[in-house]
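One chain of protein is taken out of this complex; the other chains stay put.
Note that the chains are named A, B, C, D and E in the order they appear, and that numbering of residues resets to 1 at the start of each chain.
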Amino acid sequence: MPRVTVHRKAHFNAAHRIFNKEWSDQKNLEFFGKCSNPNYHGHNYDLIVSVTGEVDPVSGFVMDLSILRRLIKSEIEEAFDHKNLNVEVSEFKKMNPTAENIAVVIYDKLRVKIDEKLDLSIKLYETPRNFVTYSGE
Amino acid sequence: MPRVTVHRKAHFNAAHRIFNKEWSDQKNLEFFGKCSNPNYHGHNYDLIVSVTGEVDPVSGFVMDLSILRRLIKSEIEEAFDHKNLNVEVSEFKKMNPTAENIAVVIYDKLRVKIDEKLDLSIKLYETPRNFVTYSGE
Amino acid sequence: MPRVTVHRKAHFNAAHRIFNKEWSDQKNLEFFGKCSNPNYHGHNYDLIVSVTGEVDPVSGFVMDLSILRRLIKSEIEEAFDHKNLNVEVSEFKKMNPTAENIAVVIYDKLRVKIDEKLDLSIKLYETPRNFVTYSGE
Amino acid sequence: MPRVTVHRKAHFNAAHRIFNKEWSDQKNLEFFGKCSNPNYHGHNYDLIVSVTGEVDPVSGFVMDLSILRRLIKSEIEEAFDHKNLNVEVSEFKKMNPTAENIAVVIYDKLRVKIDEKLDLSIKLYETPRNFVTYSGE
Amino acid sequence: MPRVTVHRKAHFNAAHRIFNKEWSDQKNLEFFGKCSNPNYHGHNYDLIVSVTGEVDPVSGFVMDLSILRRLIKSEIEEAFDHKNLNVEVSEFKKMNPTAENIAVVIYDKLRVKIDEKLDLSIKLYETPRNFVTYSGE
Partner (left out) sequence: MPRVTVHRKAHFNAAHRIFNKEWSDQKNLEFFGKCSNPNYHGHNYDLIVSVTGEVDPVSGFVMDLSILRRLIKSEIEEAFDHKNLNVEVSEFKKMNPTAENIAVVIYDKLRVKIDEKLDLSIKLYETPRNFVTYSGE
């Protein structure tokens, strides 16, 4: 059977601050610029989750996208949407919520919920001009 | 001379919280939903500033867009970008930073800087699905 | 209080056929081209509903967009999404489902549900290149 | 009958130079910046033509969009696409091809070809961030 | 010579119904939801065809995109645009027209028309939020 990738787009709005807890505010400002503002700023994050596998000959699906949609909703949107990532999302209590790290966290949260036979990839837009991709490598 | 409207798009990223200071967190949650999260959330705001007037026959311009671009940068982006609107923007210390109110504040800040002969209009996208327009009426 | 317009974007996917029931298939084909295909074709319709009014000083809202979102869902999306407009939507049993007529029907369905003090306008994209606007005039 | 506006999107790619022929290259550079480069630069122009009128009860159309599409093709795209606006478009031999002036020229060229009962409006994107609108006022 | 991928975007509008012919309407509704509506629904499909190969040193092209554009028009758009995929496209008389299967059919139809030295890949958007990719694996 042909191997196809199916993609599902979602989004969440969140506040965050990019900084290293072990550095001073001054050092964070020098290194991370205005992204380290201690009062937080925020983004409309656009998320594309991609799943690759063989097309099932009975359904014509790689994976039922309504299942994927609900999985993204329960695992990612409910955890991240309208939240302060630094304050309210446990993974970022110790880890800097850069786009890179958010993508890795999203991958790890979804990877355990999706059949191992299927490959997984994450694309995360922090803004239309800054975005990241991660495939578990 | 023909009257033409020129539009310039800009953007800023900010954190905010939608709430009424005189209400309890509970009442704010009931009325404003997850937008009232006391830890803030955030958006990539897209802003379109529109200026209407007669085309100057010498330059072919209604208004030099590089002047408008710098005006948006100095008056709006420097005040709002990577800021917490509730905490760091004086206009929202007393006023709820809804998209409606942010658009009115942007209009008021730009109106005093732009020639009275020119009409002004503001379009502000809080998300690609929620946006507002204001023309000073 | 300032008068602001708030906009909410929604979408629905539907099949339709553009034709005049009193004409032959041949005359419909000559006039409406491939849009008159008796087997139907379809579109991803994007809908923008715009509501204009004074900003409420307590909430900072013209209208609660979550109420507008639910209204669009119950009145428009549930009636039109994943439907055959000619066969399953009563308004188009007698009326050709052109973008113009769909916009007028959406306007009429929402107008009776929204406070008379608020102005209403509809923008409907049949494709990214063909779209219509209607404000009840 | 309801009055609806129908919109048709088109595009053309062209080279141009913004300058006043009666000024020196130096004065043009000071006033118009890099847009006055004597070797030309260029844009992908996006054009939206909007026509307002009553919906015809027989066809359900304000105006047949395939007629409007062909009119844009013959009057605008064939004249402007893959052209040097300053050198090859007669209207800009004497007039600076700013977005404002291009919109006015497009309006004038289409106005004479469209039924007087219908209102006409032009939106022209020089870039996604700089655009103009003109309605014949 | 460097190996580059060239991409060409196209689109078609079509009606379809997602269902397994050997199942009852009830079982199809339970499995495929509203996508199985027997009266059909429809989409604006966006298609990106990608061709990879060495850049020709004389033309500077991997493949002449106007040839690719005409190939997409004759092989895909003329077969699918403004059609009912289930009823009018022979490949889907026996196969469910899911986005996955449509992408595989498009790949197979183009693969035989494009030089074997060139790699081919298909991206098909059913909606802006649901899309698939296929590279012949």
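Note that a contact is a pair of C-beta atoms (placed from the backbone, for glycine too) under 8 Å apart; a residue touches a chain by one contact, two chains touch by 3 or more.
Values in this document were obtained by computation on a predicted structure and should not be read as measured data.
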{"item": "Missing chain: touched chains present in the view", "value": "A, D, E"}
{"item": "Selected from D:S24, D:S74 or D:T127 as touching the chain missing from the view", "value": "D:T127"}
{"item": "Positions on chain A contacted by the hidden chain, ascending", "value": "18, 20, 31-33, 95-101, 103-104, 128-134, 136-137"}
{"item": "Sites on chain D contacted by the missing partner chain, in the whole complex", "value": "11, 13-16, 34-35, 37, 39-44, 81-84, 87-88, 127-128"}
{"item": "On chain E, residues whose C-beta touches the chain left out of the figure", "value": "2-10, 50, 55, 58-62, 65-66"}
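Heads up, the rule we're going with is that only the chains that are shown with their structure count from here on.
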{"item": "Interface numbering overlap (same over half, different under half) for chain C and chain E", "value": "same"}
{"item": "Chain centroid nearest the full-protein CA centroid", "value": "C"}
{"item": "Which chain pairs touch, all of them", "value": "A-B, A-E, B-C, B-D, C-D, C-E"}
